[in-house]
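Contents: one structure, followed by commentary.
Only one protein chain is missing from this complex, and each of the others stays in its spot.
For clarity, chains are labelled A, B and C in written order, and residue numbers in each chain start from 1.
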Amino acid sequence: MDSATLYVLAAAVLFGIGVHGLIVSAHLMRKLFAINIMGSSIFILLVATATPISGQADPIPQALVLTGIVIAVSATAFGLALMVRMSQETGKATLAVEDEPENDD
Amino acid sequence: MTTEALALIVFLPLLAAAGAVVLPTAWLGLSIRVGLMPLPLLLLIPTLEVLENGAYRIALAGHSAPLGIAWQLDPLSLLMLWLNVGMTLLISLHANCSFRPGQPHAHRFWPLWLLLFAGMNALLLSADLFNIYVTLELVTLTAIGLIALEGKPPALRAAMRYLLLALLASLLYLLGVGLIYGQTGVLDLYLLAERLAPGWLSVTAIALMIVGLLIKAAIFPLHAWLPAAHGNAPGPVSAILSAMVVKVSIYLIWRLWFWGVPEWDLDRAALLLGVLGGMAIVYGSLAALVQQRLKLIIAYSTVAQLGYLLLLFPLASTLAFQAASYHLLSHGMAKAAMFLAAANILRSLGTDRLRHLAGIDQRLPLDVFALALGGVSIMGLPPSGGFLAKWLFLEAAWSARAWSWLILIALGGLLAAAYLFRVLAVVCLHPRRRGNHRHLKRTPDTASLAAMLLAVGAIIAGFTSAPILDLVEAGLPPGLPR
Amino acid sequence: MTIADSIALILLLAGCAFYLAGTIGLLRFPDVYCRLHALAKADNTGLCLICVGLAILSADWQVAAILALVWLVGLLAATVSAHLIARHAHSAGRVPARSGPSRR
Partner (left out) sequence: MIGLALDLLIIVSLIGLAIQSINAASLFRGILHFVVLGLAMSLAWARLDAPDLAMAEAAIGAGVTGALMMIAYRRLIEIQPDQESSLRPPPSRLAVPIALAAGALVGVIGLAAIQAEPMPALAGTAVLENLGSTGLGNPITGVLLLFRGFDTLLEITVLLAALLSAQAVTRQVDLDQSLTTQDPDTPLVGALLAIVVPLTVLVSVHLLKAGGQETGGAFQAGAVLAACGVLLVLTGRLGASRQYSPLVNTGLLVGLLSFILIGLAPLLWGQPLLALPGLWAIYWIESAMMISIALTLVLLFAGAGSLKRRDHG
C-alpha cells in the first residue's frame, strides 16, 4: 500500500467524521469544525489523487487547494462572526429547531 | 472593444465596491453610481458583437484554455447578463431608499451589494469550472452577509443555515471539479465535451457537482434553507436572491448538462431531475398556500417556480429551452417586483402578516398593483411573460407527447393562482377593510416605482418575446432536438 | 554510520524523551503551575537537543544558524507565555496544589 492510498483512506474517514459531526453537533462552532474537517478531507483527496507529471507534483491541484484553504478560512471567519451575533441576539449558539416558528415576525 | 467592455462589466462594480469601502461616506453615492450606471451601456458592445458573430471568447492573461482561464459569452450568458444588470439596477433604485447613503446600514450594504453584482457577472462569464467555484463562493458569502445585515434573529438563523448548507454544497462541487480534472486534465467547461468519457467516476463527478448546485438552487427536497432566508432578508436582498442568485445555480446545471456532457445518455437522470422539479412545484405551491406572512408566501412561491427550470431536462427540446429561459426571465422580474412591493408594505405597515393586510390596497395602491401584476405573471395569466413561458412549456410538452408533464405544468399554474388569489382576496376583498391602518409610514415614491417598473416589465415580456426567443435559439446547445 | 551520525541520533532520541516527559507532565501534573513547569522546561530542553542533533546531521553552518534561531525564538515564546499564563492564574486566585488529585 502506498502513501497516496493511505491518505485517500484517511480522507474517507475524515469525511465520515465530518458528516457525523455536522449531523450530531448542536453547537454551531462544532458544526463549523465539522465542515472544515470535511473540507480538509476533500483537499487531501484532491492532492493525493493527482497524477505526477514526469516525477514532479502537478501544480494545478495544489494551487486549487491553496485557493480552497483561503476560501474555507474566509467562510469560517464569517461563520464565527455570525455565530457570535446569533448568540448575542438569542443567547444561544445553536440552530435548535424548536425555537424557530417559521412564521415569526 | 468587446474585451474592454466585458472587463469593465466585471471590474467596474469591483472597483466601486472597493471605493465604497475605502472612500469617506460622502463619496458613497458616487461609488454606487460609477459601479452600476454605466453597465447597461457597456453591455451594449458585447451584445452587438454576439448578435453579429456568435459566441465570444477571451483567454484571460493571454493563456488559452488548458493553461489559463477563459471567459465565454454566448447568447444564453448574454441574456443572463442583461437580466442581472437590469434587475440589479432596478432593485438598486429601491435599495437606494432603504439603504440611502447615511442611513444606518448603508455603508455595510453597498459594498456587499456591489461585490455580489460583480461576482454574478464574473460567474456568468466564466468558462472555467474552478473559477466558477470561486465566483460561487463570492456570491454566496456576499448574499449571506446581506441577508444577515439587519441583525434580526430570524434572519441570522436563516443566514447561518444557508451558510452551512452552502459550504456543504461548495465542497461537493469542488470534489466534482477535482475528479473531473483528474479524468480530463482540463478545467474548461467547453473542453469537457470531447474529453470526458462517461465512466462511473466521471458520472459521479458530474453528479456531485449537480447535487451541490441543486442545494444552492434550493430544489426540493434540498430547499429547506430558502424560505426563511428569502423571507427574512431585507427587501432588495430578497428580490435579487429570488430573481437571480438561486437561478444561476440552475443555469450552471444547464451548462454542465447540455454543454459539458452533451453526448451522454442521461434519460433516467433527466427524468429524476424532472420529477424533483415537479415535486418542487407541487410542494412549494402547497406550502405557499398555508403561510401566514406575505414574504414567506412569495419565498415559497420561488421554491415552486424554480421547479419549472428543471423540466427542461426531461423535455430537452428547442421549445423547452426557450420556455425555460423565458420563465427564468419573466419569473425574475415578477418575483423581484413582488418582493419589493412586499418590502414596501412591510415597511409602511410594520408587519406583513396576512391578516393585517386587509384593505391595504386603498393606502398603498401602487405597491398592491405591482404585487398583483407580478402575481399575474407568476400565475401565467395572459398577457404576461409568465403566460408566454408556461405556454411554451405546454407546447414543448405537447409536441413531446409528455402528458404527465403537461398536466403538471397546468396544475402548477392553478396552484399559483390559488396561493396568489388568497393574498389578493385578503388585501382587496376583506370585509374589515375600512378603518384600519391609521399609522402607515409613507413609502418613498422611488421604492414603489422600482417595484412597479419590474412588474410592468414582467407584463411587457408577454408582448416582446420574439427577439429574446430568437436570441435563445441562437444560443442553443449543440444537438438539441426541435 | 559515522560517529557524528550516532551522536546526532542520540541527541534526537534524548530530545524526544524530554518531549515525552514534558507531555506526560502536562497531562498528569496537578495544577497549572506544575504543568507550566513541565512544559516550559522539558520541552525547551527537548527542542534544544533536537536542534543540535539536526544541526550535526546537516553539517551546514547556515542550517545550524537557522536552527539556533528556531530554538531561541521558541525559548523566548515559551518563557513569556509561561510567565503570562502563570501570572494570569495567580491573579485569578489559583492556589498551587499541595498534593492530592488534579483539580481543574
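Assume a contact is a pair of C-beta atoms (placed from the backbone, for glycine too) under 8 Å apart; a residue touches a chain by one contact, two chains touch by 3 or more.
Remember, it's a predicted structure, so these values are computed and weren't measured experimentally.
Undergrad: With touch as defined up top, name the shown chains that contact the chain not shown.
TA: For the complete complex, the undisplayed chain touches A, B, C.
Undergrad: Looking at the full complex, which residue from B:46, B:119, B:154 or B:412 touches the chain that isn't shown here?
TA: The single option touching the absent chain is B:119.
Undergrad: Quick one: which of B:120, B:141, B:297 or B:337 touches the chain that's been left out?
TA: Only one listed residue reaches the unshown chain, and that is B:141.
Undergrad: Which of these, C:10, C:59 or C:73, touches the one chain of the complex that we don't see?
TA: C:73
Undergrad: Provide the residue numbers of subunit C that touch the chain removed from this figure.
TA: Output for subunit C: 73, 76-77, 79-80, 83-84, 87-88, 91.
Undergrad: State which residues belonging to subunit B touch the missing partner chain.
TA: Where subunit B meets the chain not shown: residues 3-4, 7, 11, 14-15, 18, 21-22, 24-25, 58-63, 66-69, 105, 108-109, 111-112, 115, 118-119, 122, 128, 130-131, 134-135, 137-138, 141-142, 144-146, 148-149, 151, 156, 159, 175, 179, 181-187, 199-201, 204.
Undergrad: For subunit A, which positions touch the chain that isn't shown here?
TA: Its contact residues with the unshown chain are 1, 3-21, 23-27, 29-30, 32-34, 36-37, 40-45, 47-51, 53, 56-63, 65-67, 69-78, 80-85, 87-88, 91-94.
Note that in this section only the chains that are shown with their structure count from here on.
Undergrad: Taking each chain's centre as the mean position of its Cα atoms, how many Å separate subunit B from subunit C?
TA: 57
Undergrad: Cα centroid separation between subunit A and subunit B, in whole Å?
TA: Distance between chain centres, rounded to whole Å: 27 Å.
Undergrad: Would you pull the subunit A residues touching subunit B in the complex into a rising list?
TA: That would be residues 22, 28, 31, 35, 38-39, 42, 45-46, 49-51, 60-61, 64, 67-68, 71, 74-75, 78-79, 82-83, 85-86, 89-90, 95, 100, 102-105 of subunit A.
Undergrad: Quick one: which bits of subunit B touch subunit A in the complex? Just the residue numbers, please.
TA: 130, 134, 137, 141, 144-145, 148, 151-154, 156-157, 159-161, 163-164, 167-168, 170-171, 174-175, 177-178, 181-182, 187, 227-228, 291-293, 296, 351, 353
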